[in-house]
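In what follows, a single structure is set out as structure tokens and then discussed.
For this depiction, one protein chain was excluded, whereas all remaining protein chains were kept in their positions.
Chain IDs A and B follow the sequence of writing; residue 1 opens each chain.
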Amino acid sequence: MDRSAKREHHGAPQDLGRALVALTTAAMALPAFSVNQPTETSVALRSSVYQEDPIKNGDETILFGSADRYKIKINQFYLERPVGSDWALNLNYSNEAMSGASPWGASVDSVGDQQVIMSGASIDDSRNKLEGSLTKYSDNAAWSLSVGGSREHDYRSNYAGIRWINEFFQKNTTLTLDASYARDTLNPTDAVLYGRVVKASKQSRSLALSVSQILSRKQIVQMGYGLTKRAGFLSDPYKLRDVRPDNRIEHRLTAGYLHYVEAAASRVRAEYRYYWDSYDLEAHTVEFSILTPFLDRWEIEPGIRRYQQSSASFFTLGDLYDRPLSLPQSSDFRLSAFGALSTKLAINYKRDALKVGLQYERYRSKPSWGLSGQDSHVALLGYELLSLGIQLKF
Amino acid sequence: MLVLKEFGLIGLLLAWSGAAVAVEVGDSAPQFSAPTLGGEGPVSIADYAGKAVILDFWASWCGPCLVAMPELERLSNALEPESAVLLAVSVDSDPKRAARFMRKMGVSYDSLIDTDGKIAAQYDLPGMPTTYVINPEGLIVARHVGFKPGDEAKLASAVNDVLSK
Partner (left out) sequence: MSFQSKSRLLLVMLVLGFVSACQTVAPWEREILAKDEMAWTEDPLAQALDQQVYFSKEGASGGLGSAGGGCGCN
């Protein structure tokens, strides 16, 4: 999109800090991962940046607004510390800073092609998240309690969760149960000015069960099921026309497999997730990676991820202004049918208690890769991500 | 004769079913011999008959085993060599790795190495680490599974009990 068009429409409403994560915050604490108390303190730091691809496909695609999309920087901190002989404490902090434009609305032109209306480039918005977990360990079992919260200028989320882990059959089988609750409150900016909801809230309740089974000295498999119920204001207040049902029930079936190949001192990892919800959205995700050593203290891990989803039942390619507001409707690309392919590469350096890792990922999505044949969104995403992490144990 | 036959049959059944009977307190400590990480060997548990033995099974990949090392070092140094000895057995598949960890933890005692896990299987270790306290008559008087900070006191008191008899 050329700069003159952008200048012409500079008077369009600025999207002051679109709450990118307003619809995406989920209770994602990091509770205990093992039945055994850690023997050392772990500290980890990670710094990541990703840039979404600008919208392509010619001048008619963007009605007005900026073509440049989000640039996001994320900084994370993690601490795990054993306490006494039976307890451990976890602390997790992250900061996410974003700038750029996002799709505000969409319409369909006379030949059926989609056009998007982009917000102007927004000022930086940031989100801070803090969580803590306390875990109690006993023979063959562990209990974990986590609490956390995230804050942005227009969004706040508070959540709590419990986890129970139990081992059976000479510690070859591990059962993990999770229950969590989150309450989010939204105060959209310029609500009165643009006729947005002034204040809204939503609640999420989740339950998950998974079983991990050792198959042999070098193989382990995992299967799980999770259920989430969301209720309250689930629409996107920053979109021109977005009305979603005030209830959403989500299911996910997951499977994972780890295999160590002794001859190559390498590890193969495979994961699959089947997701379906009450918006009629269905998705399949497959991930595969191989970790292999090279030189003395280095490792390399190429990976691939394939994602496919169908569209939500109320997804509309263009905003329909004659559809009553009592009926669900949304042109949000995340509810459209599309598929995505990610290629990743990680390089790690390990020495004693230190591990440094650099990751690169290229993510591309296409409507034709989706689960249904429906025409799909032009604002579909691609991005490049670079991430640097350090882990220390002492 | 019949009793022996019965035992034999039970033994056969157990062997066939793959179930090993975990060596417990009150049992006789199974005999074995193994090379040492220091290159000497083979060392046999029978070499210490008449002495109390603290038999510790460990591995470099076992976090709590490494936490236990400085404590075992202290215990070992406090023992009178004529009456008690610490016998460490590593189940690492790579002896060099086991030796590296011993150097890193700065322990002065040597360790036996059981790369194919035969001795571990004989004792049917219930977990890692497992430490047995064996009296001078060769009977197991205490068994400690796992290691948490503070466990060295339990081991020390078990050894004292044996030595005071």
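Methods note: a contact is a pair of C-beta atoms (placed from the backbone, for glycine too) under 8 Å apart; a residue touches a chain by one contact, two chains touch by 3 or more.
Worth saying up front: this structure is predicted, and the values here are computed from it rather than measured.
Q: Which shown chains does the hidden chain touch?
A: A, B
Q: Per the definition of touch given earlier, which of A:46, A:183, A:323 or A:362 contacts the omitted chain?
A: Per the contact definition at the top, the residue touching the missing chain is A:46.
Q: Taking the full complex into account, find the residue in A:154, A:178 or A:319 that is in contact with the omitted chain.
A: Only one listed residue reaches the unshown chain, and that is A:178.
Q: May I ask which residue of A:147, A:162, A:191 or A:211 touches the chain that does not appear here?
A: Spelled out, the listed residue whose C-beta touches the missing chain is A:211.
Q: Which of A:71, A:205 or A:334 touches the chain that is not shown?
A: Selected residue, touching the omitted chain: A:334.
Q: Footprint of the hidden chain on chain B, which residues?
A: So the residues of chain B touching the unseen chain are 57, 59, 61-65, 91-93, 117, 120-121, 124-130, 146-148.
Q: For chain A, which residues touch the unseen chain?
A: So the residues of chain A touching the unseen chain are 20-21, 24, 26, 28, 30, 32-37, 44-46, 48, 50, 74, 76, 78, 92, 94, 96, 137, 142, 165, 167, 169-174, 176, 178, 208-224, 226, 228, 250, 252-256, 258, 260, 262, 267, 271-275, 277, 279, 281, 283-285, 291, 307-309, 312, 334-335, 340, 357, 359, 363, 365, 371, 381, 383, 385, 387, 389, 391.
The rule is short, and it goes like this: only the chains that are shown with their structure count from here on.
Q: Please work out the Cα centroid separation of chain A and chain B, and write it as a whole number of Å.
A: Roughly 48 Å, centre to centre.
Q: Over in the complex, which chain A residues touch chain B? Could you list them?
A: 36-40, 84-86, 171
Q: In the complex formed with chain A, which residues of chain B make contact?
A: Listed in rising order, the residues are 63-64, 66-67, 127, 148-150.
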